[in-house]
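Pasting a structure below so you can have a look.
All protein chains but one are shown at their positions in the complex.
For subunit A:
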Amino acid sequence: MILQTDTLSLTLQGNRLLHDITLDVRPGEVLGVIGPNGAGKSTLLRVMAGLLRPETGRVLLDGQDLFSMPPEQRGRHLAYLPQDAPAAIGMSVRDVVTLGRLPHRRTASAKQDIAAVQQALEAVGMRAFADRSCASLSGGERARVLLARALAVEAPVLLADEPIAALDPAQALTVMELFNRYAAQGQAVAVVLHDLALAARFCTRIAVLSEGALASIGTSSDVLTDALFAEVYGVAVRRCGEVVVPWSLVSRNRVL
């Protein structure tokens, strides 16, 4: 399934949050969404997930308008992993991951549900923790449980908002590899990232947002140019092979 945004614009209380954004997330790819704080990355993802209605423009899932789709159908086609989720008080890991099967309550058998939950738990390496209470987990473990919940939906489109923010380098790599494997099965993944090195390494394409508008979109070598870093982030970078390291500020005015 392909998720497209068509000339999306959104203004809330006089603030222009998104402006004229047209892009697509294709089956088999991981699209990284990057940009400075406040550039509109999370807002864009929320619009793409059907949580915020754009003022103008449309979001299309396989050509069908997302906002006129029956909610249950949308729930099966699109999984959303927010930046911060509430602590599911007292629930076990398996209970939380099983919630990912709720959109399938009329379309899947109990057997399919159990298999999907097992697979999701295994994918994030939490199978051994299945019967533990979520309250007893570390921040990183909880982030993986919530990711497993999103994977258990088995949706053709997965939208993840900073899924690796709470993770150490090894776990961050594991999760990015997981997204690649997910995409390799033909699913479309869009993921908001702050880590430019991981974005460059793992994303098929990268979309750069700046002040609510799409500054650039393409492969990492096309997009992550010195000029773009100076323009969008206001930083000069140094390169070490594939790795890009923000090194110094170009213009102090834009940060302060």
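To be clear about the criterion, a contact is a pair of C-beta atoms (placed from the backbone, for glycine too) under 8 Å apart; a residue touches a chain by one contact, two chains touch by 3 or more; residues count from 1.
Basically, contacts and distances are computed from a predicted model.
A.B. asks: According to its UniProt record, what is the protein name of the omitted chain, chosen from "Phenylacetic acid degradation protein", "Heme exporter protein C", "Pyruvate ferredoxin oxidoreductase" or "ABC transporter permease"?
C.D. replies: Of the names offered in "Phenylacetic acid degradation protein", "Heme exporter protein C", "Pyruvate ferredoxin oxidoreductase" or "ABC transporter permease", the absent chain's UniProt record gives "ABC transporter permease".
A.B. asks: Of the residues A:1, A:91 or A:250, I need the one that contacts the missing chain.
C.D. replies: Considering the complete complex, A:91 is the one touching the chain left out.
A.B. asks: Just one of A:8, A:49, A:147 or A:183 touches the chain that is missing; which is it?
C.D. replies: A:49
A.B. asks: Could you tell me which of A:25, A:61, A:116 or A:153 touches the chain that is not displayed?
C.D. replies: The missing chain is touched by A:153.
A.B. asks: Could you pull out which residues of subunit A are in touch with the chain that's been left out?
C.D. replies: Looking at subunit A, the ones touching the missing chain are residues 46, 49-51, 70-76, 78-82, 85-86, 88-92, 95-96, 99-100, 102-103, 105, 146, 149, 153.
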